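Take a look at the structure set out below.
One chain of protein is taken out of this complex; the other chains stay put.
Presenting chain A:
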Amino acid sequence: MSIISVKNLKKSFGSNEVLKNINAEIKEREVVCVIGPSGSGKSTFLRCLNRLEEITGGHVMIDGKDITDPKININEVRQEVGMVFQQFNLFPHKTVLENITLAPIKVRSASKEEAREKAHELLKKVGLSEKAESYPGELSGGQKQRVAIARALAMNPKIMLFDEPTSALDPEMVGDVLEVMKQLAKEGMTMVVVTHEMGFAREVGDRVIFMDGGYIVEENEPNALFGNPQNERTKLFLSKVL
């Protein structure tokens, strides 16, 4: 059974149709990488999975719940779907520890002690134990992104969405973030990753989706897609980025 099921998803901004007809099934514990040229709709597709974008048409089922149903409590669904952004979006007025514990305390009603303990555990996991009391402004980009991952994980999500998590990083910071993501994938997290890191997609992805012009043009397991692309547009794109 799929944990994410997307049927005939359409999304328009005004008269500009960005997602034309997207169908996708993602199974539990699967790591799916979404690649494609800029403007292909891949970020919009990701942002529809937790309804950060209002969905124009079609259906998106998350863990059995149709989030296009206006009656659904979207906040409850979002608790199960962590998201990591290109620009990190840490809360600058809160310490690293407060960034991580805020949602568990306010949304999940965890006790402060409980939330802190979990936060320290997660910071250890992302290699930033010593930064708990720092403010985001005192961290490097790579450190910020690892805190952002820890913040999302603190809610114990069933699914993690990554929106170009390494695109805003200096090259030498990329490795640390990808390492954390690899670890997460190994532990069996269901992940959807919009990325330009073809190496990561190839090594960690169970499946790669290639998007262009608002459609899913081709999808396959990484070695097949990278090694033997079927569609002309996939071939053209890969010839430019590989």
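Just so we're on the same page, a residue touches a chain if its C-beta (ideal position, glycine included) is under 8 Å from a C-beta of that chain, and two chains touch if they have at least 3 such contacts; residues count from 1.
The criterion applied here is as follows: contacts and distances are computed from a predicted model.
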- Note on the structure: Choosing from "Cytochrome c oxidase subunit 1", "Amino acid ABC transporter permease", "Molybdopterin dehydrogenase" or "Cysteine desulfurase", the absent chain's UniProt record names it "Amino acid ABC transporter permease"
- Query: Which residue among A:151, A:207 or A:233 touches the omitted chain?
  - Reply: A:151
- Of A:76, A:170, A:203 or A:221, which one is in contact with the hidden chain? A:76
- It is residues of chain A that touch the chain not shown, namely 50, 52, 75-76, 78-79, 81-83, 85, 87, 89-93, 102-103, 106-108, 135-138, 148, 151-152, 155
